[in-house]
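I have a structure here, written as structure tokens, and I will follow up with some questions on it.
Omission of a single protein chain aside, the complex is shown with its protein chains in their original locations.
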């Protein structure tokens, strides 16, 4: 199985022309991902990287049957790109672009929520490193060469931490079912809980590494899900224990955002749910090994 | 039974101070409706018409357990009043005030839709004549003296047409289970279909009079519901067959709104659904009689 | 509320829509003066009335040079223009707009309107802009492209792009077209409009996208918070009787027949018109005095009714729910006496204190015919004018 991505996904690329879009589209094609088209407004009808180019996501979906989209459009345009994907009937959208204005993301989430659940697009990111299911599909920017097939799932907010974990597993000869980067932005699409749910029912996943960080409360929600529903081992790490509260943290406006969001407070909450916590980010592989 | 309103409803009045609010609040109290409070910002803590006054709907609900609200606030403030009611946990809100800006109503509907279905307020109106269930409750502006208890349901967009129908029934010694005015505004809350559904399952209703008019398509939807689901007789009237299309109707911008909305087109659509249509508004009573 | 073309253009240009150069004139001399401020030699002198379809009615005159402008302006000013949209009575021209004449190589239609079924704003666009868009729509409804705007987030750039590509507009115009569409939407939303329409939206030979004509209507119920828009009202474009009725707090709609209808409540008014039609007559108007009318309102209503020369009989259809028939009757008697009403008056009173009301009428000595039902009333009224 694997989660979210397999050989069936028909992938389009939004924002393909830039350096990043071009580079990673090539890498996805090399990996074997079924990239079917690119969307570049005004360039519809042409070709790029041997792919047909469409003016709109709508056209691309109609012509190619695409169901998955990966977005590299620059930050001012990424919100619009996500909504365009949702409107066109894309089912899974991975937004690599980060640093999206908060109000744009509020709109994007609201727009997506306006669809019936059965037609609602799943959004990963923004600021996501993408999704890789070794041997099946890459819709992301992972350096795929050290991701080998296996049975450990990885969910990481920060892209490089996910890479680090995968590399440690590689060195320890442990394979990966699926690795997902969900991004560290203030407002994001899919959360830890939703992905734990998927790994929970995925036959090919035996254990999960969850890489959280300071800010937000979703790690705590994930821990509650772990306590109440998870049938598989999960190890977690909360990056930023040593990070000082930001300058703004001393400030009254931060009262509401700060509470429960520091790494220490989070770790406390995770412990209460009996979720195993790794405090040393160099031992992900050896920590997960004992559960396999 | 009756629908929507019975002796249990605890009613608050929003916009009570004005002439209309005062007049109809008195009438509702005289009728026997359980009016528990009024909401008049800045006047909280005082009394008016022997009712306790609260600053906010929230306070009124907390203190009195109110579940129903009737709004007389003037048009610029009525949108805010409806949202306040929805936010405070009111379950049934009747907005008598009409001539509400369209964009306010778009916001109101959107705001209400943001609540889970189980917590969502039912909105009647704006521009509603209210609800009367003779012998049980009046949350509206109906001249109650000629509404007698019985088994005919009335749903009317225009208030006076509903009164006219009720008066004809009165003259013909026919009683009414519940009569609802849903308003003629461009955007309204509860529609014909939703009320037909309720009458359909109401033990005390044997037949329904549905008084539609030109504009909008909800009469056609009601006819489809009648065809597919209604287990009771319904007679309908579409006011405005003789009304000329408005000046704006000749205009390109009206293409989308005009289609299917004229009385003639509606009547055609209703006939296709085999819904009995009365073309003479002076014979509602004799027309319904044969179904009783 | 409708506004003039020049007003709509001024508003839309503030939202990023490109419009031709132009200036408003109240006289031929001023029209000539305005033309001097326009860079091109060829101008259009355009009658400003609250109606489209002015070209076919001779309301838009292409001119070159001072003499032609003066002549065109002189002819148009004060003229009554009858267009497809004005009705047979037409509209009188009090204002002229002198505008740069543009060469258009392609004409599009763009309109924003509320779809009441969806409760959302809908954008409509067509590659067949220009005159008689309605006819072309009826022949080829699929030529009209539609996009629904999600109110929670507003119109998005991708929707504007989608429309542009669907219309097959030259891609060099993409940015201009997106700006125009998003601008129209923001104008619609920010000004509480009920209609924003550009027709034609023209592509000029030098690749500009220009609104050659524009129409905007506004939500009357929102004017309280749109002072600037409310100030654009041109009362000279409104039916004087309707205007007076509005000032008196009445809702008056003028129609083509000869039976004047005095009713309370919009629903009852529609039903009354229906009954008159069933009886074979034609209403001259309907005058809605509202549901809570006091006696003096009847006085104002009769006064308004009498000012309409086409009224040959007055049909009063009152259902007193929250008000009282005796008040209405008293008001009627007083008004009939005061204004020396000479046309027949048919009265149907029902509801609260109907009996007392009828007695008041019968004992007053004024000549009214009392009808027992709505239908009787309609039939009696129609008989009077046959």
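Per-chain residue numbering starts at 1, and chain names A, B and C are given in the order in which the chains are listed.
In this section, a contact is a pair of C-beta atoms (placed from the backbone, for glycine too) under 8 Å apart; a residue touches a chain by one contact, two chains touch by 3 or more.
Quantities reported herein were computed from a predicted structural model and do not represent experimental measurements.
Note that the absent chain touches A, B, C when the full complex is taken as a whole.
In the complete assembly, the contact with the undisplayed chain comes from A:156, out of A:156, A:195, A:230 or A:288.
Of the listed positions A:32, A:65 or A:101, the one in contact with the omitted chain in the full complex is A:101. Although one chain is not drawn, its touching partners on chain C can still be listed: residues 151-152. In the full complex, chain A makes contact with the omitted chain through residues 20, 23, 75-76, 99-107, 109-110, 141-143, 145-146, 156-164, 167, 184, 186-187, 211, 213-217, 237, 239-244, 247-248, 250-257, 279-283.
Although one chain is not displayed, its contacts with chain B can still be listed: residues 41-42, 44, 55-59, 77, 80-81, 83-84, 87, 107, 110-111, 114.
Going forward, only the chains that are shown with their structure count from here on.
If you sketch which chains touch which, the chains link end to end in a single open path, with no loop closing it. Chain C has its Cα centroid 28 Å from the Cα centroid of chain B.
If you average the CA atoms of chain A and of chain B, the two centres end up 48 Å from each other. Multi-chain contact residues of chain C, defined as those touching 2 or more other chains: 152.
Shown for chain A are the residues that touch two or more other chains, of which there are none.
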